[in-house]
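The complex appears here without one of its protein chains, the remainder shown in place.
By letter and in written order, the chains are A and B; residue numbering begins at 1 in each of them.
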Amino acid sequence: MTEELIRKIESLDPKLHAFAWFDPAFAREQAKGLEKGGISKGPLWGIPVLVKDNICVEGVPTTCASKILKGFRPPYDATAVEKLKKAGAILLGMANMDEFAFGSSCEYSCYGPTRNPWDPTRVPGGSSGGSAAAVAAGLTALALGSDTGGSIRQPAAFCGVVGMKPTYGRVSRYGLIAFASSLDQIGPIARTVEEIALLLQGIAGFDPRDSTSGNLPVPDYQKELEKPVKGLRLGVPKEYFVDGLDPEVKKGIDAALAEFRRLGMSVTEVSLPHTEYAIPTYYVIATAEASSNLARFDGVQYGHRSSQGKSLLEMYTQTREEGFGPEAKRRIILGTFVLSSGYYEAYYGRALKVRTLIKKDFDRVFGSVDCLVTPTSPTPAFPLGEKMEDPLTMYLSDIHTISVNLAGVPALSVPCGFTQGGLPIGMQLIAKPFAEETLLKAAYAYQQATGWHKRQPPS
Amino acid sequence: MSYIPVIGLETHLQLKTVSKIFCGCSTTFGAPPNSQVCPVCLGFPGTLPVLNRQALTFGIRVALALGCGIQPRIVFHRKNYFYPDLPKDFQISQYDLPLGTDGFVEIGKRRIRIGRAHLEEDAGKLLHSAGYSLVDFNRTGVALLEIVTEPDLTSPEEAHLYLKTLRGILEYLEVSDCDMEKGSLRCDTNISLRPAGSAADSLGTKVEIKNLNSFKAVARSLAYEIQRQAQVLDEGGKIQQETRLWDDAAGRTEPMRSKEYAHDYRYFPEPDLVPFAVSPEEVEKVRGNLPELPPQRARRLIEQYGLSEMDARTLTASKGTADYFESCMKAAPASAKTLANWIAGELSSQTNARNLESVAGLPFPPGHLVELVGLIESGKISGKMAKEIFAEALSSGQSPGSIVYSKGLSQVTDPSVLQTAAQEVLKEHPQAAADYRTGKGQALMFLVGQLMRRTQGAASPAISQEILRKLLNDKEKRG
Partner (left out) sequence: MAISTKEVEYLALLARIQLTPQELERFAGQMDEILAYVEKLKTARTEGVSPTSHVLELSNVFREDKVEPSLPTEKVLANAPDREGPFFKVPQIIDPAG
């Protein structure tokens, strides 16, 4: 099984470029270790998992696809990785991504862009583009991604696979190299909802090393999957169906809603009135936190250090100039600005208040519905290079996924059709905090009733 | 022109938790470089802080002892700046919701207001060589409590007294080693001058002083800075708002050279730590466990032992000293006044001479002082002898009793023994005896001295004087 997969990766990945790091010896060694026994054969035993390049694996280069972390081998495992190792999963390697998860296209990587398996001239989405593309192309069974503003769901939608951002606090962030600490979550990417449940089960739970992880019991997701969906109340937020929504995407969602009705769920229109503020709120909060989180990449303890810096100040400024790509620099500067004296209240302070309004929208709507249904992205995968020099347009493409992170609620993207050109369309389901099981059973019922997940990209 | 100094102090106190504030690394002082660090305190990517419960409890304990109100909701902030001793290039500290606010420290009759007391993490240590610097992160992440005064202090002496008083209180709380040499107690100051007669709230430009390694350095640097600023102002100049470093050897402050470190700390709530709710019950529990603090203890000592207010204050300024006094009183109820005099006098001056924290550090346990005072009060030795015996006991470690015994130093108080010796003295010094009889009073003191000499200092001076006077008067009557 492992050997077959290694051959496949070696033949397909040079074109796809989903891996940031791959060493067959690493996978083989783990497979051998498993054969020796010692780990009980649970559902993840022997299952290959690709890890996003911002989730620490002990002794393995974990670089956030950034030059500034080149060669960094963490002396510890992320909690999610530690759990997978204990369950006997085989870590295949590290998945390509937008540098520090800054991006929606997987183009801002120091290793070069990942391509979409359905159309190599298009992006796989981002920032977990490598994870989603590898799953779609069959180069791994499961993958870990991270989602700060849609970074799991949007590439899952673009690549025709399932991806979930769990509730903030459901999965430990220990070992996830932070982009925006109050928004980041690790989550699973796979082809089917069952597999999502399996991988989520493997990584979820309270972690005493993460003060922000929720100290709540984790349900048995496999059992929850099969629970009846009849009578489930779905809400369709009208603010998510406005200008800029691709008609083919809308058609896909409408068909899915019809399917949900057939499965016995009710569908009503609801309102999330502060949706229009989500993107500016997000870009203020996320860049502010990022500017601070990325300060530590300074050339002192690990990673890149410029050979140019003679003084301490030069060491810092040259190292960071050479080490960070353009989008990382842009976000650090923006984040520094919104926190700087004289601007804090107008930008950061205000964004925190608007975040409260956005969160309250969700609190309110979940009083009357169990689950929201929206497009994951307003468009299918766009061509490589299209938005690279236009950051604002790139930011605007996150419109449907961002509120979820601001509110901390769980959401899942599931394929719901294809465009005429053969590109996957993704549908997003959103539930209230710690109700991942609602997402899973609705998506599972949908997948059982349709069959979109069975389609495979041309190889 | 004359000016009034306006001085504020920021004290950093290392809390003596066994592990660091946000990780499990040991806080033992003096470990090999970079041996007490882990991915968390090194700020390695992906790692997260988790608050040490004891650090918060210690912080609340100090804040309560300083009369602070405890915030019901404690929030940590990030203070962002680049420096090689700061692994994350931000410090987890507190900003607008500090642990404690609005307390005070009493120095004499004055109240110095404490604006805030907040928790934060310590930075690493830098070693400087020619052309480069080295970083040791062992100290990184040790729990610190920063205690900030309002600008209520008006002289270097007051600043010094405030620090001594504060350290006294902190010692009572047993939450820190309070050792400036090891850096467990550190202090920065800020000072401005305002013209005498100007409104009390008309503040001048503030200068911060750093690199202060002793209480003495705090006082000296402030004295220097007062003089420097006064001169600048007198010459019509303007004070620069800046940070200056104290050069202890040269005895002056110098501006920091690195202008590029203009800071904008960009504080914002630490997203990796959820806020902490402190319930009134928890606060009361910590308050209930507070030890008796210097003012209360002084009051008790006055009531219980009849000490003067002055003596009680002196004894309680340091916990070690007050404990010493009370151990003495427990061992054998001697005269509280005599004990207090000895502790505040001889013992304290030896303590200062030896640069010790309190009299408890002297190689002279409470039992020895009790013995010594007992010997004085029973008349076995004179006060003068006692001082000699004290010196001897300090250097040899022997108890005062055994010194008296082995040297045969016991004071002679038996009148029959002294009577004989006194008669011999009068025989040997007829002139002096005659002088006394002719009204020269000082001749008696000469004769007392001779009697002391004859008994190698063992004669009780009071009894000697009485016996001699009696003999001389008797002779006069008979003659």
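The criterion applied here is as follows: contacts are C-beta pairs under 8 Å (C-beta built on N, C-alpha and C of every residue); 3 or more make two chains touch, one makes a residue touch a chain.
The model shown is predicted, which means the values in this text are computed figures rather than measured ones.
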Of A:30, A:281 or A:428, the residue in touch with the unshown chain: A:281
From B:203, B:256 or B:310, residue that would touch the chain that is not displayed: B:256
Among A:127, A:212 or A:419, residue touching the chain not depicted: A:212
Touch criterion as defined above, residue of A:86, A:233, A:250 or A:330 at the omitted chain: A:330
Which residue of A:118, A:347, A:366 or A:444 touches the chain not shown here: A:347
Contacts of subunit A with the absent chain, listed as residue ranges: 71-73, 75, 168-169, 182, 208, 211-212, 214-215, 274, 276-277, 279-281, 283-284, 291, 295, 298-305, 309-318, 320-321, 324, 326, 329-330, 332-334, 336-337, 340, 346-347, 349-357, 359, 391-392, 395, 406-408, 433
Contact footprint on subunit B, counting only the chain that is left out: 17-19, 23-26, 32-39, 42, 50-56, 73, 82, 84, 126-137, 210-211, 243, 245, 256-258, 260-261, 264, 266, 268-269, 271, 274-277
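Following the convention adopted for this analysis, only the chains that are shown with their structure count from here on.
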CA centroid of subunit A to CA centroid of subunit B, Å: 57
Complex interface listing, subunit A residues touching subunit B: 54-56, 62, 64, 69, 72, 74-76, 78, 173-178, 180-182, 208-212, 288-289, 291-292, 295-298, 300-302, 312-313, 316, 336, 339-341, 344, 348
Sites on subunit B touched by subunit A in the complex: 39, 42-51, 78, 80, 82, 84, 87-90, 133, 135, 260, 264, 266-268, 271-274
